[in-house]
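Note that one protein chain is taken out, while the other chains of the complex remain in position.
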Amino acid sequence: MEIYLLILLIFMIIGSIIAIEAKNLLSSVISVGVVGFCLSIAFLMLGAPDIAITQVVVEILILVVLIRATITMDNTAIEEGGGTFPFVTSLIFFGLFLFFAFFALLEIPRFGEPLMRVSSEYLKTGPEKTGATNIVTAVLLDFRAYDTLGEATVLFTSIVGAFGILRRRGRKHKREIDTEKVGILEDADIKKDFKGF
Amino acid sequence: MARDVDKEIRDTSKGMTSIVKTIVRFAMGIIILFGAYIVLYGHLTPGGGFSGGVILASAFIVLTLAFGKDMALGKLGDKAASILDNSGALAFAIIGLLGYTAGYYFLNFIDHGTTFELFSAGIIMPCNIAIGIKVTASVFAIFMALSIFGRFISALVEEEE
Partner (left out) sequence: MILYFLSLVLFVMGLYCLVAKKNIIKKIIGIVIIEYSINLFLVLIGYRSGGIAPILLRGMERSEIIDRGVDPLPQALVLTSIVIGLGVLALMVAMCLRLYEKYKTFDMSEINKLRG
């Protein structure tokens, strides 16, 4: 089991290297799609079928939205001008991060032996207390329903924020407002003395 | 009515070719059925409100990609999507507040019933339906907004040149 996950992770790393370094924007978007599908297979192998279903569908929608953003510009080839200074600096700092992370990762429980203090209670008493047989849904909507309310609020906020940015107030409307009579200039006395800018 | 749909399919000026349109007409009902199954049976099989909501939204997005956005806005307008979104979120919060009748917040106060049945597990099924409606309307509305805005700026760029 671990060997399959290792192969999938190596595929994901190769796919993301292609996504980062490709010169054509459309190629990098497609490589991100490959990373997402490999991730969904990894979720299925790790015993999480709900997450695998969600990841496949959300992956497709992410691809559609990103391609919509990419074809705004007519030519999808870009000029890369990263330079050597960002490359070398980030290599040093991220190398240091990975070096210390290696020692930190030795402290958490080994892969395959999780520390299930709260979850063992959920697994033991879940079906009786809630009546649901899907323990993940029971955790999400009965044991931790307040957190789900918070998550629904975050989703709602991000959608409302995106609407606020995309509200339609184009050049044409602005021109109309500029030539319209704004409130204070409609007053007759002020308009008499007012000669213009 | 079959003649109108035929005219829609043969009109290649907006949307994709007629092969794609014929397949999408057939597949959209299946996608909506599958999404509704995943939302309703969330407490028995893998799935739940979030997964089923995204699948239902993708049915409408496939309709938009194949037929153009006017047809999709005819099926579910932007005002209707906004109202559905808000009412889904509100319904989820109200179901939580109803737990006050039994003493706690978000208490599972409906009778549990027998396991492995559809109408069991108390509060979980109405919550799944509310979240499913909310996620569907949200994702569909944001996709419509991005698509309408995109037309708008490409028209703007053309008018400037």
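Side notes on the structure shown:
The chains carry the letters A and B, assigned in the order they are written, with residues numbered from 1 in each.
In the analysis below, a residue touches a chain if its C-beta (ideal position, glycine included) is under 8 Å from a C-beta of that chain, and two chains touch if they have at least 3 such contacts.
What you are looking at is a predicted structure, and each value in this text was computed from that prediction instead of being measured.
Touching the omitted chain from subunit B are residues 45-46, 48, 50-51, 53-54, 115-116, 135, 138-139, 142-143, 145-146, 149-150, 153, 156-157. Residues of subunit A in contact with the chain left out of this view: 1-2, 5-6, 9-10, 12-13, 16-17, 19-20, 25, 28-29, 32, 35-36, 39, 42-43, 46-51, 54-55, 58, 61-62, 65-66, 68-70, 72-73, 78-82, 86-87, 90, 94, 97-98, 101-102, 105-106, 108, 110-114, 116, 118-120, 122-124, 127, 133-136, 139-140, 144, 148, 151, 154-155, 158-159, 161-162, 165-166.
Keep this in mind: only the chains that are shown with their structure count from here on.
Computed centre separation for the pair subunit A/subunit B is 20 angstrom, with centres defined by C-alpha atoms. Those residues of subunit A whose C-beta lies close enough to touch subunit B in the complex are 49-50, 53-54, 57-58, 60-61, 64-65, 68, 72, 127, 130-134, 136-138, 140-142, 145-146, 148-149, 152-153, 155-156, 159, 162-163, 166, 168, 170-171. The touching residues of subunit B, when paired with subunit A in their complex, are 38, 42-51, 54-55, 57-58, 61, 65, 85, 89, 92-93, 96, 105-106, 108, 112-113, 115-116, 120-124, 127-128, 131, 134-135, 138-139, 141-143, 145-150, 152-154, 156.
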